[in-house]
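Structure first, commentary second.
Only a portion of the chains appears, each positioned as in the full assembly.
For clarity, chains are labelled A and B in written order, and residue numbers in each chain start from 1.
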Amino acid sequence: MEFEVFSAIDLMGTFVFALSGAVAAIDRKLDVFGVFVVAFVTACGGGVIRDLCIGAFPPAGLINIDYLGVIALAGALAAFFQHLLLRLAQPTLFFDAVGLGFFAAFGVHKAYAHLPNVELAIVLGVITAVGGGVIRDVLLSRVPVVLTKEIYASAALLGAVIQLLGELQVIDQRFSPWAAIALCTLVRMLSLKYQWNLPAIKKSS
Amino acid sequence: MEFEVFSAIDLMGTFVFALSGAVAAIDRKLDVFGVFVVAFVTACGGGVIRDLCIGAFPPAGLINIDYLGVIALAGALAAFFQHLLLRLAQPTLFFDAVGLGFFAAFGVHKAYAHLPNVELAIVLGVITAVGGGVIRDVLLSRVPVVLTKEIYASAALLGAVIQLLGELQVIDQRFSPWAAIALCTLVRMLSLKYQWNLPAIKKSS
């Protein structure tokens, strides 16, 4: 699997994740430094946790100067073009869904390459995809939105499972990341369009 | 010390810790995925932090398929039998106390076996026992209950110290985990019965 050809998708995913972090941070009235930090951890946090868990030092997200560039760009855009972002909400959600699928697939790939364990690969694939958003919400002192509603982590889980089938050579490895990204994006966009949610568990009165 | 014979206690502790996470997550109206995640981190989070700190890759909690099973079971029970759980609060607290003592002892054992340092073993023993509950409360956006009241971490600390005496061969190693579990459980149950709390430090007005 040549993940090198995916570097454009990687940077695009990093960019839209950083955008979501920056917008949330501005909404909480953080200062310039805080906005950059929250954008950074939203974009890179999931991958850093994955790398810490498989013992890959240093975590890739901390030494990639390209990431810093797109994250700074995302922060600046969020600061100066908020109105534009609102009008572009739909495309942003689409790119976010593509990034979600890519990060899930890449997380599975890297984890499985280091330590070929099925459970670990799935868990770390999902963490790569949604971990940054969880840290973003913890830093902003609110219950992580990914835990409360929306088909988001579930879409990431679907992408992770498809990529794992590729790692296990059940399906073609050249094909699996594309399938993971496509199906994750499809499920996520459909859930937004039709407002699907996972059920909350009813609290008995 | 043959911790293999303790695997039943390990699974039981994992189960009751997951139960406490699932109940708290349902109380906050998380969705099905969120409830499972919070149950998982409550049960496995302390051990994962311990393993990251001693460089044991991958963290044991992420590759144990048995854990996934008991955690899913705990989540389902919390969802469908909330009334039963309320009636069983007392036994649940007992098993939780036993699990607390076991995790503290096992944390000390694993940390000390990796890196024979007394301070590290005690700190990581306590983190193994209470770290999952701290992450649970952080994810649910509230001050960790273990930091505010109840003799809980203190009981874990007692268990950790007793196990450390075993590692240092001050007391018999075959005996120490049982003593750690028994005394931790005893102190915890007595503190519940008589509503012992550690003092809060009075804020001067």
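Everything that follows uses one rule, which is that a contact is a pair of C-beta atoms (placed from the backbone, for glycine too) under 8 Å apart; a residue touches a chain by one contact, two chains touch by 3 or more.
Note that this is a predicted model, so its numbers are computed, not measured.
> How many copies make up the whole complex, given 2 shown?
The number of copies making up the whole complex is 3.
The rule is short, and it goes like this: only the chains that are shown with their structure count from here on.
> Taking the mean of the CA coordinates per chain, how far is subunit A from subunit B in Å?
30
> Would you tell me which residues of subunit A are touching subunit B in their complex?
52-55, 115, 117, 119-120, 123-124, 134, 138, 141-144, 146-149, 153-154, 197-201, 203-204
> For the complex, give me every residue of subunit B touching subunit A.
Against subunit A, subunit B makes touches at 25-35, 37-38, 48, 52, 55, 57-59, 62-65, 68, 78-79, 82-83, 138-141.
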